[in-house]
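Heads up, one of the protein chains got dropped from this complex, but the rest are sitting where they should.
Chain nomenclature is as follows: A and B, assigned in order of appearance, with residue numbering initiated at 1 for each chain independently.
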Amino acid sequence: MQELNYREMGLLDEEYEKIKEIMGREPNYLELSIWAVMWSEHCGYKNSRPLLKTFPTEGPRVIQGPGENAGIVDIGDGQALVFKIESHNHPSAIEPYQGAATGVGGIVRDIFTMGARPIASLNSLRFGNIEDARVRELFAGVVAGIGDYGNCLGIPTVGGEVYFNPSYQGNPLVNAMCVGLVNSDEIALAVASDVGSPLMLVGAKTGRDGIHGATFASEELSEKSQQKRPSVQVGDPFMEKLLIEACLQLIKEDLVAGMQDLGAAGLTSSISESASKKGRGVEIDVLKVPRREKGMTPYEIMISESQERMLIVPRAGKEKRIKEIFDTWGLDAVVIGQVTDDGMFRVFEGKKMVGEVPNAELTAGCPVYVRAGQEPSYYQECKRFDIDALPEIKIGEALQKLLGSPNIASKRWVYSQYDYQVMTNTSIIPGNGDAAVLRIKGTDKGVAMTTDCNSRFVYLDPYQGGMLAVCESARNLACVGARPLALTNCLNFGNPEKTHIYWQMQESIKGMAAAAKNLNTPVVSGNVSLYNETAAGAIYPTPVVGMVGLLPDIKHRVDMSFKDEGDIVVLLGRLRDELGGSEYLAVCHGVESGAVPVVDLDEEKKLIELSLELIGKDMLKSCHDISEGGLAVALAESAIKGNIGFKVNIEGQKGRADKTLFSEAPGRVAVSLERDKLPELTAMANNKEIEVHVIGQVEGSNICINKGNQHINMAVCDAAKIWGEAIECHMK
Amino acid sequence: MLKANVYVTLKEGVLDPQGDAVKKSLHVLEYQGVKEVRIGKFIEVCLESKDKESALRELEEMSDKLLANPVMEDYRVEIVEVE
Partner (left out) sequence: MRFGVVVFPGSNCDADCYHVIKDVLQEEVDYIWHKESQLGAYDAIILPGGFSYGDYLRTGAIARFSPIMPAVIDFANRGGLVIGICNGFQILLEAGLLPGAMLRNQSLKFICDTAYLKVKRNDTPFTNQLAAGQLMKVPIAHGEGNYYCDEATLEELRRNNQILFTYSNAAGEDSPDFNPNGSIANIAGIINKEGNVLGMMPHPERCSEEVLGGTDGVNIFVSMVKSFQEVIQRCKN
């Protein structure tokens, strides 16, 4: 393999100088590689750390905030949820199937490393225009990769989102989230090891997979990255399944002092991190690492990103029992080194020392860049965009177009490739509710989870867009009856060295932090993916929110489908008419612009409380939040899912029908209920100062909407066909 | 008409979980001599052509574009029959 210089490894001149200063000499090639991977954005968060510090991270239910492999929240009865979302964008752009599969593998390892059994996966995907053949290939590969890996593991993939937008052409986003369940007294935190403790490596053999993947993930995609192709990792879900079972058994039997998965930057990062917790040092012998390929150099062994490997620090005297357990599962576990007391990270090749780096500097010494963001000119221009100048089109035609838009249409083509029911906990399956709901066996509880981000909003107005992403997640959880507890986020942006990109990061993080604080949903884990750019430009800023919630009693859960003839249809929240950044503007007018709807956090919070109260009292038969496509699409989806029609009259609002029906303004949900429950609902809503609009009732087999002199009348089965088959038709 | 065999194999060094699982299973069946198993694909292609040279070029092109995944696979083309 051709040697790279420090710049090719992604280090800046001043960083290289700092390394020389720390070491008091020139680093050798192995040492330089270790510095480069540890000081990459992916491992060191050097561009994002100051911004991440502004997130609220504490709350009464938070057991573990950021800084560990995943965050943990208490769900009562001595149980907790462990969860995190992570990106695998660059590997998926190069090899969609393996890239996505290994993305799932990585996040699942983060969860069981903490002692939790993974109980659900979700994913948030972004692609370019679905009309493009290469995009379809990427989309199909990613979905198959996620499915095949998760299905084989037996972890249900229960939710997520898929969006198509030209800004992701050539730079798709693949963010995978995993949620685990753990007894609070069995949580395993990252290694805090004693001097002399052995380090055991278990799982797959090490090959030349993904060498320099971490630095690779911190670069823009170019022709050059195409040439780096041979570094793609291959996933082995079977191996991972065995690792899960074996590692959870180790924790159950309290055999390990620490456990760390090998992810980005492989052995280097996991060893360095396990030693850094107590200021320890570490030494390892690369010849003891089981290798798959001949002639691997220490450099290759240290930074290989071969998948399905774990680093274990046994409790004193427990090595033998650990080996027995791994043996039962047919896994090899070997001692490759030990913890030392002098804070140095030393690499040996047999007896010969081939590299020596001060460990504390590797982790805590990573430089941090506080950059100056600058508001780009597009921001004000878009805000001023005059929507009234656009012609009003027939709302019936608009609804048809929206239902057929791949961003709104049913994602059945995707989730039918995922086993979403294995483990027999999934109570609200994908597509049936605003969030997935899982029962917790042996209790009455349910947990709900969702991922959300409308990146068009974030692009047009990062501050509002950041708030909107958090609010939508929380609202989605409330719509199934779950109280939002905490969130994880995956911050996907372009090149932070560009001032407008840094501004997008700053502003959206500010918005997310404000909403998270207000809604009492602290940020407990997350991941940052920068440099998501191609020659054509940066992606839309996409800070994806993954949120979990709790249902005290799962029998109250509610889905989105209309149920019975004669039930009244009610809009909770205000009739609003902001159209900026809507799917309607994009699909029907070819415009991605306008002022983004304004978030009222207090109103949002009250609406969430109201929804939870109503659902807790079994007052609602359906509940669906208003998001992409606005009120009209929300109602149509409830009808399609229930296979029953409705008749709705929108009164009390002047102005264009398209604005009222397709506005994606937040803080609203559409519900159905028995007519005689209306007085109680109204009283409860008044209490919370939430507007109640009785807009119609469930009836017949048609979607009927009247607004002023505009009308929609469409058979539910026709709407179902358009909505249900749109993505499938593209993928044939 | 012309018939070709295309052998698609994983590149050297690329992990083959399937091959490893089969190898272990062969060991369980007491074929201890098995040192490595790697699994690939075998594809038969019939072509409307009689010119070996150009057919070979065409098949290589097909392999680059579709039959093999150049990210992780190698291929070998054999022309086996010309009618």
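Operating definition for what follows: a residue touches a chain if its C-beta (ideal position, glycine included) is under 8 Å from a C-beta of that chain, and two chains touch if they have at least 3 such contacts.
Everything numeric here is computed off the predicted structure, so don't read it as measured data.
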Chains still shown that are in contact with the chain withheld from the display: A, B
Residue, one of A:10, A:147 or A:597, that touches the chain absent here: A:147
Given A:236, A:533 or A:604, the one touching the chain that is not displayed: A:236
Contact partner of the left-out chain, one of A:297, A:417 or A:499: A:417
Missing-chain contacts mapped onto chain A: 144, 147-148, 151-154, 236-239, 241-242, 328-330, 415-427, 429, 439, 441, 554-555
In chain B, positions touching the absent partner: 17-18, 21-22, 25, 28-29, 39
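What we mean here is this: only the chains that are shown with their structure count from here on.
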List of chain B residues in touch with chain A within their complex: 11-17, 20-21, 24, 69-72
Chain A residues touching chain B - in the complex, by the definition given at the top: 94-95, 98, 204, 207-209, 229-230, 232-236, 238-239, 292-293, 306-307, 330
